[in-house]
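Sending over a structure as structure tokens; questions will come in a sec.
Missing here: one protein chain of the complex. Every other protein chain is in place.
Right after this comes subunit A.
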Amino acid sequence: MNAGISTTAARDADIARSGNGALAGTGTLIRFILRRDRIRIPVWIVAIVVSLVGVAQSYADTFPTQSDLDSRAKLVDSPIFVAFNGPGYGLDNYTLGAMVANEGLYLGVILVALMSVFLVIRHTRAEEESGRAELIRSAAVGRHAGTVSSIVVVAAANVVVGLLAAAGLSSLEELDGTGSLTFGLSMTAAGLVFTAAAAIAAQVAEYARGAIGVGVAALGVTYVLRAIGDISETGLSWVSPFAWSLETRAFVDERWWPLLLSLSLAVVVTYGAMVVSARRDVGGALVPPRPGRSRATSQLVRPVGLALRLQRGGLIAWAIGLALLGASFGPLVGDVGEFAAENEQLQDIIAAAEGATVTESFLGTVTRMLALITTGFAIQSALRMRGEEISGRVEPMLATALSRQRWVSGYLAVATGGSALVMLAGSMLLGVTAAAGQQDASLLFELLAGGVAYLPAIWVAAGVVVALFGVLPGVVKAAWLVLVYDVLVGLLGAPLGLDDSPARNLSPFGHVPQLPGVDFDALPIVVLVAVAGGLIGVGVAGFRRRDVQSS
């Protein structure tokens, strides 16, 4: 199946020339993508800009005086913050601008990276998977047109996001134009890196889902490498686009050269993607398909068996990803503790702010982050039901003696059981590494318990998917808003001043005791389990009543 490799040399020559032939039709495809995504792309852009400006505005409201900012600066200098937000700068005279950059830039980078990955894959690998790309390539369209047109559109979207974010930020009284522009373009530069990374991911994986996984994994790896580098102060951070963006030092003493690193990497990776894309067959991947079993095992024939088989690869990847994440943050607990021991004043500040010791609060935050990522898995996994329906694969299954509720139960088991597995993989590795670092075995059990405490909240998100799937299948993807809201409340709740507002109650994450460090309260857990169960019941009942749809 590697017919695509045979004329490599000739094709390389083609790429080098990259004449009109290889790019023919790019303009048409760009217009086509813009037309298809005339709503989607603006929604991404507006959502990202609005969240960033909203975060900046709420910082301004929450920290109105210089003394507020000064005490905040002490917190920013702590290892917990360094691990999540990078090394702070401009702390001697902490301004709102410095705060927005130190505490908001990574959020912006993550958002543009996700936008880039989702959009690029949507127009490259997903198109090939559906077979539509074949139709387009058969027309007078060059070999690189598909990849290049997607990259051009997404790159342009990144530029627009950066400029609009700059405009939005500079509209705030305390933020100056240069700083805002530096902030915005730092986001753009990182977005371009992940646009290129997604273009490579689209070449490597055969399915869009897998390609998105590769793209998001790249995001995770670069974030973690930076965290390790920043905590250990080894300079490892300099391999990560996260660091390059922060090193522009927006709002303090701006410098542009770190962005050259992002741009160079983006160009090199894009070139790589084009080389690979020209070498392989349309619809093919670098990994050729192998023959498999010609019979189904009796496992597969059960609803759970099929749902598990379809998501096995993804489940394993998520579990490994979370385990690695946990294992990268666990060892940092030693540094955090040491740092706090030297600085009793800081310890008090954190204890007052978080109601726990420094290490507990650090581990609690990491656990919360793991739980948020696991929620992403739970939602994605439960959404698989809708994917099966739309693709038309569910019809023949439901035309057998398989009832609708049994069919749902398979996917539900993977979404709930799988999210438990993914969460515990993260908590386990976090616990083992933290316990080893602290010589304190009880930490492992506390962290496992902390992880388990989040499961009902995660299942509520899966329950929302099921409920929408049954009752309002057309908008089932709106379930992602649960995750967005959980992130707002769970990670940004304190700085946004959401902690005491009733809005917090709307997020399942607002109800989970953040272990370790606080007293365990069983009531919210029980309520969350009941809510998840209720949502699932509604969804199943709805699905049993409605038409099965197919495109």
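One rule holds in what follows: a residue touches a chain if its C-beta (ideal position, glycine included) is under 8 Å from a C-beta of that chain, and two chains touch if they have at least 3 such contacts; residues count from 1.
Here is the rule we go by: contacts and distances are computed from a predicted model.
Between the listed names "4-hydroxybenzoyl-CoA reductase subunit alpha", "Electron transfer flavoprotein subunit beta", "ABC transporter ATP-binding protein" or "Lactate utilization protein", the UniProt record for the complex's undisplayed chain reads "ABC transporter ATP-binding protein".
In the complete assembly, the contact with the undisplayed chain comes from A:A296, out of A:V50, A:A296 or A:V526.
Among A:A101, A:V224, A:L310 or A:A327, only A:L310 touches the chain left out of the display. Residues 129, 206-207, 289-296, 300-301, 306, 309-310, 313, 391-393, 395-403, 545-548 of subunit A touch the missing chain (whole complex, contact as defined above).
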